[in-house]
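Note that this complex is displayed minus one protein chain, with the remaining chains in position.
As written, the chains take the letters A and B, and residue 1 is the first residue of each chain.
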Amino acid sequence: MSDHISRERMHEAMDGALSSSERARIESHLATCDVCRNELARLSEVVADLRALPRSATPPDDLWSGIRARVRAAGQEAAGEGATVLELPARAATDVAARERSAVRGVRLTVVQLAAAAAAVALITAGTMKLAMDAGAPASLEVAIEDAAAPGGAAARAVSFEEGRYVDMIDELEQILVEGRTVLAPETLVTIEASLSTVDAAIDEIETALTQDPASDLLLRLLTTHRNTKLGVLQRAAGAIQTEI
Amino acid sequence: MNTGPAESMEALVRAAQQGDMEAFEALYRKTSDRVYAVCLRMSGDTDRATELVQDVFVRVWQKLPGFRGDSQFTTWLHRLTVNLVLQDRRSRGRREAREVGTADLERYGRAARRAMPGTRIDLERAIAGLPDKARRVLVLRDIEGYKYDEIARMTGVSLGTVKAQIHRARGLVKVALG
Partner (left out) sequence: MNGLVIGALAALTMVQQTDTILEVGDAERLSVETAGGSIEVTVWDEERIRVVAEHSTRTYIEIVRRRDGREIDIEPEARRGPANIVDFKITIPRRMALSLDGQYTDIRVQGADGEIDAETVRGDVEIIGGRGTIKVESSMGAIYVEGADGTIELESSASDIHVARSSGEIYAESAGGSIILEDVRPRAVDVGSTGGRVHYDGTFEPGGSYFFGSHGGSVTIVVGEDARASFNVATVHGSVMSNLRGEAESFRGGERHSFEVGGGGAVVEAETFGGRIRLLRRGSEGSQSPVRRRSPVRDGDDEAVAEAIALSSHLGAELGAQVGGELGAQLSGELGARLGDELAQRLSVGLGYRLRAELSQLSELDSKTPATIRR
């Protein structure tokens, strides 16, 4: 079929927001097009599932005592002129702890988020889709790079990561950049790409050298350093894309 | 406590408006599950959701005297909850968003299941993993049932953008479910 139904039309169809002529046109298209029929079926399934979710949830703790205390204390709160000031309660201490990462710098993105960032332009490539599906159940890519600045000097500095995971992570972050690039300001994109090509050139050179001298720990260490840098550049780029969408 | 289920919502609201703390507690008991569900899904964060529930009821207490009863209390409460969560721009800011991992989403999924025994963990996780804006509008549209134009008004974003965000969010959930 040459003229598939646009994504927007599909959503409108699900929302019952189509005119009768449009609906007729779409229905006749669906009658002959498997691709659109499948797509619409999958989307409607998602929407139906969402609509079927329970709409009440029991809070984990009894929040009443906290509310009562705050309600009673309220009234004499006055802070900040000319600004909206709300008093909000404590956050679990674990949250703070979780944010305190010392020796291990972890890069964690879920596939959902990766896909989210990648889909910035509402376009999801087959690659991303495949990734999300291949990854199976709680899909996630996780790389923990141990930044061993700790005692031990050179030996401890050796950065450890799983090759496969590193490659996956880089691939995914690059994918985010490819698909989310249009949300970035042109100069930002140019700079990011310049940084990446610097790092890529370095990595290429080192990898070539490694084919001559595969056991060189100097080369391996250099490779790790620049890969690490590349991860940082891509991670910041993905972060910038995420804040834009 | 003498407020059984038989006690009508209107009577409780009237009493609470007069400063009756017991009546207010009864209102909280009757409605907090609904409020928590909204906060939980819109924030995608269990800790933040419990904070938000408390904020909501503190705000309800403050605003209750002005509630005139020309709409249902539950409708008013729902709207107040949504507005408060929408104002909460930082439920999961950029810095944290980057650090939400599988472990966090799994923990979230389990917490969601405890809070809503009948729910689908994979779907809850997929919603929680969405970008903030996308998650909020999706929840408002497809779970809470608001209309596009209502959402546009509540979020202060154009109708077109709201639609685009919702469409995108559905697509992302679809992808996440695989």
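By our rule, a residue touches a chain if its C-beta (ideal position, glycine included) is under 8 Å from a C-beta of that chain, and two chains touch if they have at least 3 such contacts.
None of these values were measured; they are calculated from a predicted model.
Only one residue from B:Gly66, B:Gly118 or B:Gly156 touches the chain missing from this view: B:Gly156. Take subunit A: the residues that touch the chain left off the picture are 8, 79-91, 147, 149, 151, 153-154, 157, 183, 185, 187-188, 191-192, 194-196, 198-199, 202, 205-206, 209, 216, 218-219, 221-222, 225-226, 228-230, 232-233, 236-237, 239-240, 243-244.
By our rule, only the chains that are shown with their structure count from here on.
Centroid to centroid, with C-alpha atoms defining each point, subunit A and subunit B lie 23 Å apart. Residues of subunit B that touch subunit A in their complex: 21, 24-25, 28-29, 32-34, 36-37, 40, 46-51, 53-55, 57-58, 61-62, 94, 96-102, 105-106, 111-112, 114-116, 118-120, 123-127, 129-131, 133-134, 138, 142-145, 148, 163-164, 166-168, 170-178. The touching residues of subunit A, counted against subunit B in their complex, run 7-8, 11, 15, 42-43, 46-47, 49-51, 53-61, 63-64, 66-68, 70-71, 74, 86, 88-92, 95, 98-99, 106-113, 115-117, 119, 122, 124, 128-129, 132-133, 135-136, 138-140, 142, 235, 238-239, 242-243, 245.
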